[in-house]
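Structure below; questions to follow.
Removed from the display is one protein chain of the complex; every other protein chain stays in position.
Every chain is named by a letter (A and B) in the order it is written, and numbering of its residues begins at 1.
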Amino acid sequence: MFAFLYRWLDERLHLDELIAPFKHKTVPQHRLSYWYFFGGITLFLFMIQVLTGILLLLYYRPGANEAFESVQYIMTRVQFGWLIRSIHAWAANLMIFTAFVHMFSVLFLKAYRKPRELTWVTGVILLLLVMGFGFSGYLLPWNTLAFFATKVGTEMAGQVPIVGKAMMIFLRGGPEVTGATLTRFFGFHVAVLPGLVTVLIAMHLFFVQRQGMSVPPKIEAEWIENPSARREMKFFPNFMLRELMAWYVAMGVLGALAAFFPWNLSTKADPFISAPAGIKPEWYFLFMFQTLKMIPSKVWIIDGEVLGILGCSVAGLLWLLLPFFENEKSSRSKAWVTGISIFALVYVIGMTVYGFLAQ
Amino acid sequence: MCANQAPQTDPSRRRAIEIFLGGGLLASLASFLYPVLRYFVPPAVTDLGGDEVVAAKLGELKPNSGKIFRFGSKPGLLILNSDGTFRALSATCTHLGCIVQYRPDLHEIWCACHNGIYNLNGGNVSGPPPRPLTVFDVHQRGDEIVVSRKREA
Partner (left out) sequence: MASLRNNSLLAVSSALLLAGFILLAPSLFAQAVNSCLDCHSALDGTLQVTPEKFSQDIHAQKGLTCVSCHGGDASNYDPDQAMSRKAGWKGKIDRKQVPQLCGSCHSNPAYMRQYNPSLRTDQLDQYHTSMHGKRLAAGDTKVAVCTDCHSVHDLRPAIDPRSPVNPVNVAKTCSRCHSDVAYMKPYGIPTDQFANYSISVHHDAMVVRGDLSAPTCTTCHGNHGALPPGVDKVQNVCANCHAFQAQMYGKSSHFKAFQEKGLPGCVVCHSNHAIHMPSDAMLGTGPTGVCMKCHAPGDHCDKARAAILTDLTQLDQSIKNADQSLRLAESAGMEVSEARLSQDQAQDSLTKARVTIHTFQTALVDADVQAGMKIAAANLKAGRDAMVERNHRRIGLGICLLAIAFMLVGLWLYIKKLES
């Protein structure tokens, strides 16, 4: 059946030529190969998000007077609405988590080195966009927590010197967080960000396909010494089948999370009440939030929050350009980058945990 | 053994793979698709209940009587006057939150808890209630009496 279909299309589109490179694609097999799965899992979760997001679009109504009620409607009246919505919310968090794991695994496996600098750059941009997805999507149910988290988050964007105010007004669709902000975030979430992310994923995947999988330096060195130790697995079908298994496990995890820990809705946002005590952003922003909270309100003559935002922005920029600081000939630069990588991992995990525990 | 010969798979092994792979694929896809297909079917109740709600059907109320209905998460009071017009208000007394009722003998709205009285416009007449009741808009749609929040000017 499939063979017949394939032959029919091949006669017309010469599929053999297109598929040829994939038939030869291999994936290195070594003790750290399992980390290779995380990129694919992130991609899989993104596809789940697109699917569940489109389904939610059938019933969701953007607009301050209907958004909350429409999500309530989905959770309670639409058949399996609770499942679609909870999967969407959980997969969002899991995707951001696997994106971070993927980034750190690339970092420690040193896959960002020449010639893969562009893959790293597109990857960091993708991470930022994915966090943007999280930030914009979080507001859409228009509940109390989301309203105030958005207020605080956009307030911080406004702290950037010179362009901050303009940025904040652009994000909020006005000076305050209102229904206009909701409409705007909806536009970002379902049109702008998907468009950008699709282009960047295409670029990212193209680079990976073109250049193949990177092998960690130590293992590469071992294999050069001992060529017979080199093991490669065919991508198609061997690696792909294993990837499929990982994706199925992810599906099972998502289903279990949706059934045992359904995402709650809480109360509708009311712009006139005072912010509930202890407003915190979602966990993936906690490390930045906690950092900002720890900076004293005035450092020398500079306002503490401004310094914090600037610091985060500079750190982000340096992170984007990380591959360019490492020189393959300089073992010192390599040591520096390794050191910074370890520091970054410990910092992000530590600050996130601290943020959770802090009142 | 010839080196060129393809490795033989045990037929029972092959069967097991077919069952698990084929059956697993079918079953898993079915369990994914089933909720999605059910999801596409719109529910019977299409209104969100936030801004407007069907409070009653035509002919359900007798003239000069009232009915408590649910508006979002709060109670509302629907009154059919003797002259055939409808009136809908919030049914939560502004004093201590008891549910008010329509008094056909007084043609006014009364709260049993502390004898508070409102007129049909929701305005305070007597008793402890400090604020008037909120009035809602009432429309007739076919044979349904629809109550909605007042439109902002």
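We take it that contacts are C-beta pairs under 8 Å (C-beta built on N, C-alpha and C of every residue); 3 or more make two chains touch, one makes a residue touch a chain.
Fair warning: this is a prediction, and the values are worked out from it, not measured in the lab.
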item: Option touching the unshown chain, where A:Y248, A:F325 or A:F356 are the choices; value: A:Y248
item: Selected from B:P75, B:P104 or B:P132 as touching the chain missing from the view; value: B:P75
item: Missing-partner contacts on chain B, residue numbers; value: 7, 9, 13-14, 16-17, 19-25, 27-28, 30-32, 70, 73-75, 95, 98-99, 112-115, 127-130
item: Chain A, residues in touch with the chain not shown (by the definition above); value: 72, 75-76, 82-83, 86, 237-238, 241-242, 244-245, 248-249, 251-252, 255-256, 258-260, 262-264
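By our rule, only the chains that are shown with their structure count from here on.
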item: Centroid spacing, where centroids are CA-atom means, of chain A and chain B in whole angstrom; value: 37
item: Residues on chain B engaged by chain A in the complex (per definition of touch); value: 28, 32, 35-36, 38-43, 45, 48-51
item: Parts of chain A lying in touch with chain B, wherever the complex brings them together; value: 55, 58, 61, 65-66, 68-70, 72-73, 77-81, 83-84, 248, 251
